[in-house]
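For this view, one protein chain was removed and the others were kept in their places.
Then we have subunit A:
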Amino acid sequence: MARVVVDVMLKPEILDPQGQAVQRALPRLGFEGISDVRQGKRFELEVDGPLDEAALARIHEMAETFLANTVIEDFVVKVEEAEAVKVES
């Protein structure tokens, strides 16, 4: 089974008051030196079957029409490397 990650972020020109609220809280919590925070969404998709070009194209379509609103958001689709399965003896 393959994992595909879709990251969705507000476009740079869109005001992100939630990210700003997080950024303003940081100095109070002792975390200095962070000048900006942008908050986004991450979707982890477990894909049945082979992750071929057609499957990736469908995921791209899903991200573009549903997971992200491209009026205000950008998205990136990434295929995650399968984790090596460790067998303890």
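The rule we apply is simple: a contact is a pair of C-beta atoms (placed from the backbone, for glycine too) under 8 Å apart; a residue touches a chain by one contact, two chains touch by 3 or more; residues count from 1.
Assume contacts and distances are computed from a predicted model.
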Key: Protein name as given in UniProt for the chain not displayed, "ABC transporter ATP-binding protein", "Acyl carrier protein", "Fumarate reductase iron-sulfur subunit" or "Phosphoribosylformylglycinamidine synthase subunit PurQ"   = "Phosphoribosylformylglycinamidine synthase subunit PurQ"
Key: Of A:Val5, A:Ala25 or A:Ile72, the one touching the omitted chain in the full complex   = A:Ile72
Remark   = Only one of A:Ala21, A:Ala57 or A:Val79 touches the unshown chain, namely A:Ala21
Request  = Could you please point out the subunit A residues that touch the chain left off the display?
outcome  = 13-15, 17-18, 21, 66-67, 69, 71-72
